[in-house]
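I am attaching a structure below and will ask some questions about it afterwards.
Moving on to chain A:
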Amino acid sequence: MTRRTLLAVGTASVLAFSAQSFAQTPENVLIVGQIAEPKALDPAAVTAVNDFRILMNVYDGLVRYQSGTLEVEPALATDWEISDDGKVYTFKLRDGVTFHDGSDFNAEAVKFNFDRMLKEDHPYHDTGPFPLSFFFSAVQDVEVVDPMTVKFTLDAPYAPFLSNLAYPTGLIVSPEAVKAHGKEFGRNPSGTGPFKFAEWKSNERVVVERNDDYWDGTAQTEAIVFRPITDANTRTAEMLAGGIDLMVEVPPVALSQFEGDGYNLVEQAGPHVWFLILNAKEGPFADKRVRQAANYAINKQAIVDDVLEGTAAVAAGPTPPAFAWAYNESLEPYPYDPEKAKALLKEAGAEGAELTFYVTEGGSGMLDPVAMGTAIQADLQAVGLDVKIETYEWNTFLGQVNPGLEGKADMAEMAWMTNDPDTLPYLALRTEAWPDKGGFNSGYYSNPEVDELLEAARASTDQAERAKLYQQMQTIVQEDAPWVFVANWKQNAVTSSRVENFELQPSFFLLLKDVSKK
Partner candidate 1 sequence: MNTAVHVENLSKSFVVGKRLLGPPKGIVKALHPLNLDVEKGETLGIVGESGCGKSTLARMLVGLLEPTTGLIEISGEPLQNTDPALFGRKIQYVFQDPVSSLNPRKTIRQIMEAPLVHLHGLGRDERARRISEIFEMVSLREEFLDRYPHEFSGGQAQRIGIARALTADAQVIVLDEPVSALDVSVQAQVLNLLADLKRQLNLTYLFISHDLAVVEAVSDRIAVLYFGSIVEVGTAAEVFSSPRHPYTKLLAESAPVVGRPLKAPENAETELPDPLDPPTGCAFRARCRNAIAECAASSPSLEGPANHQAACFNPLS
Partner candidate 2 sequence: MRQFFALLFRNRLAAAGAIVMAIVVVLALLTPVLPLADPDVTNTGDRFIRPFSDGHLLGTDHLGRDLLSRLLWGTRLSLAVGFAAALIAATIGSAIGIIAGYFGGRTDNIIMRGVDMLMAFPYILLALAIVAALGPGLFNALIAVAAVNVPFFARNIRGITVSIAHKEFVDAARLSGMGDMRIILSEVLPNVIPVIVIAMSTTIGWMILETAGLSFLGLGSQPPQADLGSMLGEARSALITNPHTSIVPGAMILVIVMAINLLGDGIRDALDPRLKSGALSRPKPATLVDKNRTEMPPGDPEALLSIRDLRTEFRIKDKIYKAVGGVDLSVRPGECLGIIGESGSGKSVTALSVMGLVSSPPGIITAGSVAFKGEELVGASYKTLRAYRGDRVAYIFQDPLATLHPLFRIGDQLTEAITSHHAIPKKEANQRAIELLRAVRIPNAESRAKSFPHELSGGMRQRVGIAMALANDPDVIIADEPTTALDVTVQAQILALLNDLRRERGLAIIFITHDFGVVAQLCDRVAVMYAGRIVEEGDSADILGNPVHPYTSRLMACVPELGGGKRELEAIPGLPPVVNNLPAGCAFAERCANRQPQCTNQEIELIGTGSRSVRCLFPEKSLVEDRELQ
């Protein structure tokens, strides 16, 4: 190394130290701390909330949730009609909308989107896989009535259909872009949303820029940068150090750091439920009394107040209160009552039973699963259940839990975030949803009454009637205790005080169009 290069390196490092620019993020550019690298920016191909947070700003669906609720309102479709039998939906499309790549939005584009996802013989079906296409598995046919009218035909009445269209899986992508990029579309997205894709550097950032032609008013900020910061602690540190303007999923322990003037803490309850699947097919939990005992033994209040620092509320049953119209207000959560738990265990003869407990290390909506699992283990230990924890990384965990707990474990952590009160119970509580039949009822709960209620609710297009059926279901399920109902998460986010007009949605989406930054 020559003296000159030495000098150059020296100067560079002095510069590096003296410059302070990094502490200040630029105006009008919002920097968002994401919890992970997105998998793809193709709405049909992804399943994670983390990815949805970007997608919702780049794409529009035919419909969307009204701000602050889970009610559906028009978006790319201005209007729609539902046939009396609940099987045919006809949408009138919005005029003059173009995709970011310049191509036109029209009925053909809508048909292309759904055919790509649902038809195995579609030329672009191989741009998948499309893991959530079953949201639209009821769709039999999509038909272009005229350039601005499109008609969906379902094979059976399906109440959650509109709600599913508002879900990211229903977001509309540019067919031209799919044709141009094929499998690489996920890295070269094009939609109609308020922001258009600009850059994706792996593990560094995804940048989207303002779409000046947006049909619903242009965005306040020039651009948004999504930074994947997997580690919650680093995310917190970045927020504190000023490297990001907005962070989601603030770890409970870090909340106290953001109480000062420099930050705004935002909270919003959402359709989330955190529960323990109990193996009702074999072992101690085959006995309802033992399942109830577990519900009594776990100090859920302590978990939500202490472990989660108040970022969640105690769950009463399988349906989160965020689905206000379908929620059964009369349900009271199982109280913390170790004595009662012991009594029930004694009654069932399950004292000192040895249980295997699957705990995950992270995962979508799982909050703080290891700490929660450990606290639960300690609570169950206290009433005389000998619980052995096995931890798995999230994907391995799903690989273990989804095929069913039989022969492996007695209990497992799980959390769902859904867009419709139908989804979770329909997929995870029916007898027809046992793992071997393709569902997610990994604990093998089975109650014909519940099965009936759920089928009926799904076929009905009358919300009041559906509400009644769901409330009935909740009461039965709570009594049967196929799960331990632990918590309903209140999603949180922190912004620096430079950020204005930010609010969280019950849908857990991040809508950033109207957010501005000083």
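For anyone wondering why these and not others, all candidates are chains of the complex that A comes from, given by their letters.
As a convention for this text, a residue touches a chain if its C-beta (ideal position, glycine included) is under 8 Å from a C-beta of that chain, and two chains touch if they have at least 3 such contacts; residues count from 1.
Values in this document were obtained by computation on a predicted structure and should not be read as measured data.
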In-complex contact partner of chain A, selected from candidates 1 or 2: 2
Residues on chain A engaged by candidate 2 in the complex (per definition of touch): 231-233, 236-237, 240, 251, 253-254, 256-257, 299, 302-303, 305-307, 359, 361, 368, 370-371, 373-375, 377-379, 381, 388-393, 396
